[in-house]
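Yeah, one chain of the complex is gone here, protein chain that is, but the others are all in their spots.
Here the chain labels run A and B in written order, and each chain numbers its own residues starting at 1.
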Amino acid sequence: MESIFVPMPRGGKQGVLALDRYWYAACASSELKRNKVVARTVLGLPLALFRNAVGGVGAMLDRCPHRNVPLSAGRVVGDNLECAYHGWQFDRLGTCRRVPGHCGDHEHPSRDATSLPVIEQDGFVWVWPRPDEEPAGEPFRLRGQLPGYTTVHRSVLFPGTVHQAIENALDVPHTAFLHRGLFRGTGKTNRIKAVITRSDSMVQAEYIGEPRPEGLAARILAPGGGTVQHWDRFHMPCVAEVEYRLGDDSHFIVTSLMTPEQDFVTRAHAVVSFKLPLPGWLVRPLIFPIAMQVFKQDAVILGKQTEVVRQFGGERFVSTEIDLLGGQIWRLMRRGAKGRAGSEMEPDEDYRAEVDLQV
Amino acid sequence: MESIFVPMPRGGKQGVLALDRYWYAACASSELKRNKVVARTVLGLPLALFRNAVGGVGAMLDRCPHRNVPLSAGRVVGDNLECAYHGWQFDRLGTCRRVPGHCGDHEHPSRDATSLPVIEQDGFVWVWPRPDEEPAGEPFRLRGQLPGYTTVHRSVLFPGTVHQAIENALDVPHTAFLHRGLFRGTGKTNRIKAVITRSDSMVQAEYIGEPRPEGLAARILAPGGGTVQHWDRFHMPCVAEVEYRLGDDSHFIVTSLMTPEQDFVTRAHAVVSFKLPLPGWLVRPLIFPIAMQVFKQDAVILGKQTEVVRQFGGERFVSTEIDLLGGQIWRLMRRGAKGRAGSEMEPDEDYRAEVDLQV
Partner (left out) sequence: MESIFVPMPRGGKQGVLALDRYWYAACASSELKRNKVVARTVLGLPLALFRNAVGGVGAMLDRCPHRNVPLSAGRVVGDNLECAYHGWQFDRLGTCRRVPGHCGDHEHPSRDATSLPVIEQDGFVWVWPRPDEEPAGEPFRLRGQLPGYTTVHRSVLFPGTVHQAIENALDVPHTAFLHRGLFRGTGKTNRIKAVITRSDSMVQAEYIGEPRPEGLAARILAPGGGTVQHWDRFHMPCVAEVEYRLGDDSHFIVTSLMTPEQDFVTRAHAVVSFKLPLPGWLVRPLIFPIAMQVFKQDAVILGKQTEVVRQFGGERFVSTEIDLLGGQIWRLMRRGAKGRAGSEMEPDEDYRAEVDLQV
């Protein structure tokens, strides 16, 4: 039996892309209290996350090297995570620190648990899902957590791929149909323009000339009406960012960190930051039930979509011009899965497209 | 991404035959009311069936071409079926008629849903499970729906293959054992003769010399006794027909349309037509509970049979002479799955076999 075994992150089934050389938000910092262990899955890898008595965070493959019991079934003892079966202990780098009953030296590389690179940043515990290599780059930095802003965090599971969840989060037309009345989709439609630009790790749609939508949430956020500024952005490989501005007083950013747990299970960590003329304590109870209803409608439709995608053996999407970002997101993800495709592609910075749509 | 994708009907696993060039009854006409959508599966193909506002019926692969959400999750709007995610609309031939938010021309072949050939006949909606080809021939025509006859329709799911369900429906010996007392299997046994004849799409067993059985249902149907005429017939690929006559006054036909939903899930649409000395309104409440008990006993035993067939990797049946039709059914189905085998086979019309059995 080999002493160390490093599985590869899963993916690639039924056309699902495995983007395994990126940082992912495994859990919120607030979920991982002192002396607490949390079990999470990232790209099919079962992980035991723990915070020791002095606040340090460890991320390990959720398997004791001794008898393969999940480390997340154990408990934190001082600096270490202790396995529930024989009591072996590991520090947050995975080093074996104790073997009960053993008379000799406890430490030996073959006895170590497999730890993953881990960074705590912007309220999240980020992991690099390849235990065998040095991470490249840094986790995504969240915007909008500024003085005078209210920030709320919620986490939901979507029964679909990261690609499905990201496109859903950044798709405007479905908001007027699936979520009709909650944000858009009441009253008359307006013809507006969208401008798409991109870099090698991001794509953005800017919407120009949209009057304040007539839906319930929009009326609460901007009772005075006016014209909104609106940007939807995808940041590789897993961030959807939606930003609204109305004059100088109203600013609203929803950042969704999408973490692929399994091929068709995505955990969305949504961070909502806003500055509004109304005080935050007043806005939250008004906006929250609406936001949760939107999430629920999206989760139901993504679940149905996933069922069909699996039955038919993969996504087969047909798009029109008003599916502004879907193809762009897929293009960046596919490039990320393959490594950069090289010089024959159109430079990202020169790209600019304009599309008319009715909302 | 391709704009149109036509999956092949499933089958062929663990020896299950996929007879995909035949018409199948997807649902009863009465199940598909105006402005109604019904989700059904035929040969592993998920279908959305709908009847529009003017009564027309459409049968589509249950997948929106746009974002692959099941069309059966949508609703009927006028002539069209509307997808629940973005509101795309399709007429009953699958043509895309509306793309909300889109400013240009809505119609484009790549945006069409995939429709199947569909015929409404004899109270059923029949589909041809290959979207990519012209259907051959016509659906089976039901007999017995004549003036003076009472007709009842019921639908049940059997946990087994079409072959298992058909053989069960046409097998006489188990009626005296599994359903003992309900129809046969009480009192003394009688030695009777069965004559088997066949054509290239049908096989029939005619039973000669059977006195009216002593079971409860038989006593209700023919209280005066006498000798029954009895035929069991299999019509390719999915119809079991059981016919009884007792003199000129009593005539009883059970036609079971077996639709393969999955390899081991068969939907049986049973149509019972009868003319009896007793009035229909009197016969129904007496016969119905017995018929449902027979169906239930059969469904339980087929479920157990299926479990074994799957555990052991396929059907391994041993037969005796009194398994009159099982081998004949299998022979026709296998020939239908392969295409006609040709001249080396014994001509169907010359075939005739006589078997003695005790019932």
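Definition applied: a residue touches a chain if its C-beta (ideal position, glycine included) is under 8 Å from a C-beta of that chain, and two chains touch if they have at least 3 such contacts.
As the structure is a computational prediction, the values presented were derived from the model and not from experiment.
Student: Which listed residue (A:G78, A:P100, A:G187 or A:P277) would be found touching the missing chain in the intact complex?
Tutor: Among A:G78, A:P100, A:G187 or A:P277, only A:P100 touches the chain that is not shown.
Student: Looking beyond the chains shown, say which of A:R40, A:R63, A:R92 or A:H251 touches the absent one.
Tutor: Hidden-chain contact among the options goes to A:R63.
Student: Identify the residue among B:F288, B:F312 or B:Y351 that touches the chain left out of the display.
Tutor: Among B:F288, B:F312 or B:Y351, only B:F312 touches the chain that is not shown.
Student: Based on the whole complex, identify which of B:V156, B:L286, B:I301 or B:A337 touches the chain you can't see.
Tutor: If we include the chain that is not displayed, B:I301 is the one touching it.
Student: Could I get the residues of chain B that touch the absent chain, sorted low to high?
Tutor: 172-174, 176-178, 189, 191, 301, 304-305, 307-309, 311-313, 315-323, 356-359
Student: Of the residues in chain A, which ones touch the absent chain?
Tutor: Contacting residues on chain A, toward the hidden partner: 1-3, 5, 7, 46, 62-63, 65-70, 73, 84-87, 99-104, 110-111.
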